[in-house]
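Removed: one protein chain of the complex. Kept in place: all other protein chains.
For reference, chains read A, B and C in written order, and residue numbers begin at 1 within each chain.
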Amino acid sequence: SDAERAFQDRIDAGIRIEAKDWMPDAYRKTLIRQISQHAHSEIVGQLPEGNWVTRAPTLKRKAILLAKIQDEAGHGLYLYSAAETLGVSRDELLADLHSGKAKYSSIFNYPTLSWADMGAIGWLVDGSAIINQIPLCRCSYGPYSRAMIRVCKEESFHARQGYDIMMALCRGTAEQKAMAQDALNRYWWPALMMFGPSDAASVNSAQSAQWRIKLFSNDELRQRMVDQTVPQIEYLGLQLPDPAIKWNEERGHYDFGDINWDEFYQVLKGNGPCNRERLRTRVKAYEDGAWFRDALQAHADKQHDQKKSA
Amino acid sequence: SDAERAFQDRIDAGIRIEAKDWMPDAYRKTLIRQISQHAHSEIVGQLPEGNWVTRAPTLKRKAILLAKIQDEAGHGLYLYSAAETLGVSRDELLADLHSGKAKYSSIFNYPTLSWADMGAIGWLVDGSAIINQIPLCRCSYGPYSRAMIRVCKEESFHARQGYDIMMALCRGTAEQKAMAQDALNRYWWPALMMFGPSDAASVNSAQSAQWRIKLFSNDELRQRMVDQTVPQIEYLGLQLPDPAIKWNEERGHYDFGDINWDEFYQVLKGNGPCNRERLRTRVKAYEDGAWFRDALQAHADKQHDQKKSA
Amino acid sequence: MSEDKFNHKHNDKFSHVLRLADHAMILSQRLSQWCGKGPALEEDMALTNVALDLIGQARLWYSYAAELEGKGRTEDDLAFLRDAHDFHNFLLLEQPNGTYADTLMRQFLFDTWHYHYLQALQQSSDQQIAAIAEKSLKEVTYHLRRSSDLVVRLGDGTELSQKMMQAALDELWRFTGEMFMDDEVDVAMHEAGIAPLPSQLKSAWDTHLADVMHAATLHLPDASSWMHKGGRQGVHTEHMGYLLAEMQFLQRAYPGAQW
Partner (left out) sequence: MSEDKFNHKHNDKFSHVLRLADHAMILSQRLSQWCGKGPALEEDMALTNVALDLIGQARLWYSYAAELEGKGRTEDDLAFLRDAHDFHNFLLLEQPNGTYADTLMRQFLFDTWHYHYLQALQQSSDQQIAAIAEKSLKEVTYHLRRSSDLVVRLGDGTELSQKMMQAALDELWRFTGEMFMDDEVDVAMHEAGIAPLPSQLKSAWDTHLADVMHAATLHLPDASSWMHKGGRQGVHTEHMGYLLAEMQFLQRAYPGAQW
């Protein structure tokens, strides 16, 4: 249609789409799915870190971790707000999360088993998230791109803090270094999987690319993560978590081994180590909090009625 | 009445009353109150120790503590059974416990705050219990006296094990010895209060003495506890928890300070440090277990019906 | 028992500062158990923020306590290497989170005390204490405004929320008495012009409570009811040991490690 052509022309010209602008239904739906999935990831992502906040080894580390978790709740807020500009409410989005219809990043279905996992998550998981998200700061939908700019700024702090935890462990006792190695080994592959299926298996990519809500392919971004991270691993003095990692002079990139996509799809299907626990925790939090949300609403209604009758 | 006189004659002649024998209503009621209070104490008494069983410092100590807690459940069983011979069901007795109508020993309303408390409870609390109970092995009601014989045998083990914990702590580091001292200081007065109000303030004692279900006065038994325990404290090398303790050559007993009866009555009234927690825990256990008891009954009924129809 | 309890009785200023540190530390620890599990996203953020403020305050107090002690201990040594009997926080603060109503009520009862205590502490003759109090008070002023506001809105909300808030108040009331009991440390601090007597704060606390509870349509429990005590003297409830076992695990399991 003419509207669709005009819409695509604006995108091609690099003009941002805003909430009040006309947009194709599929564009709206794709964005809602993508933004809400990202919002849900922030919210669920608080849990694996919350698991260590009560056991952080120093007061300073505890404060930094608390601040990080707080930032994640904030990111969730911006992103739900961005999604809401597309005509869907936060409660609807949460209902989809709780029913299992909406997804969140599979990485959060892995357990945090030692303090070193706080390092690995900041370094590898936030690191990968940034690689995914930096391009989205230039995506075609205005509210989303602006949310991404704020999110990326804070996440680069988180990634640095994560690396700092790893540094401290690698400079520490043999036990601490082993802890760091173990965390790297456990989080390496799941972090690579965060970029999604390989391009060959990826659906809807072409359309999203045309709409400029996906600016690079999964495999391109994944390669960027490997290239960025391998020297960091070496700097830490840790062993590479994948024996196939090797600098490829010709490609100008690191080669790396095959990803276990069977595991990826199992986690996606709900069979990851913590899928049940994570979702159950969120659902319980929401249900347990109903009285609270209802009460605030009831109080606001009373205040409103009083003002009217006054 | 004639029956009452004959009843009292049997008691005076040292003949045991058995369940099927005639007995005055007041005798029956007093016994039910006394035995069930004792049974409840065994059951509630599992909780302060259960609080440290998951944190016992060695496997051997953990096993000994588990065995002790198991014994307490067993004592509860004998005693509820003894009470049941008087025509009251365990469920009725538990209902009175849960409603707060029936009491249990106030000592269990004090918190267990360190491992040393496991020593202090065995040594002082079981020690006092034995002093209370040994005479009851000769009490006039047969089922009660027989239950007491079994209970006392096991409790003397418990008291020795408790003293053994204290010994280990007092031979240990300065920190351990301080832990032992602190436990003694906290449990000393509550243990003395276990014998009940002083004779002057004690109700019903005369009748119970005549019926031979109370063979010594509260103050006599309390003095016995002090006399037995002071040399043990000295042997452990701990400081006396009461500066007024002093050997009285004339009396042939240790003098000791005034008991804070206000605290005693506050705990009795429900204001002890753990009254709410203890009762709440027991009520919750009972309520949470309803499905279990109902199911076993339902299954037994089904089996019974099948047998009948077979 | 470590030496703290037995050898430092003379060092009242150390004890006094340590108590303030322990209050902030233990409440922050409890609040951080809510991370990611609050009733609404905004609430998650706000509560985490309070936890963060408190841990910041705890760090200031612990550092100063360590300095006063002069034995080379650090803020982390004080937080992670003392057993329960050496902690001096109010019993109120170590109570389990319970429902969110319980958590908020605990917060409100403490914030009210904390606000008035810090306000008086700004006049401390000890410059360092006055400075930390002043800095903390800025944060705590916000804590108190927030928790007072929530108590009103939830008390005067739905029938259910009113019931839950009332139950929380009734449950926690017995732990409020010890906030106003003067002991020898308090008396010594007061005589030195370093801190207010806790008992002096009671009427301001009562007044604020009465105002808030009135607006919240909640009933204050009987003022003469029995009060628990012991926290500031190191005699805690059974919850404390579990809280510390979790909190201190890494420092205990890997002694001497740098993190």
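Heads up, the rule we're going with is that a contact is a pair of C-beta atoms (placed from the backbone, for glycine too) under 8 Å apart; a residue touches a chain by one contact, two chains touch by 3 or more.
The structure displayed is predicted, hence computed values, not measured ones.
Considering the intact complex, the chain excluded from display touches A, B, C. In the complete complex, the hidden chain is touched by one of A:A3, A:A95 or A:A178, namely A:A178. For the chain missing from the display, the contacting residue among B:A3, B:A73 or B:A95 is B:A73, taking the whole complex into account.
Across B:I11, B:I32, B:L47 or B:I213, the single residue that touches the chain missing here is B:L47.
Contact between chain B and the unshown chain involves residues 43-44, 46-47, 49-50, 53-63, 66-67, 69-70, 73-74, 76-77, 80, 90, 115, 165, 168-169, 171-173, 175-176, 281-282, 284-286, 288-296, 298-300, 302. The omitted chain makes contact with chain A at the following residues, 51, 55, 111-114, 174-175, 178-179, 181-182, 186, 266, 269, 271, 273-274, 277.
Seen from chain C, the chain kept out of the figure touches residues 83, 241-242, 244-246, 248-249, 252-253, 255.
What we mean here is this: only the chains that are shown with their structure count from here on.
Chains A-C form the pair with the most C-beta pairs in contact. Separating the centre of chain A from that of chain B, both taken as means of CA atoms, is a distance of 58 Å. Looking at chain A, one finds that none of its residues touch two or more other chains.
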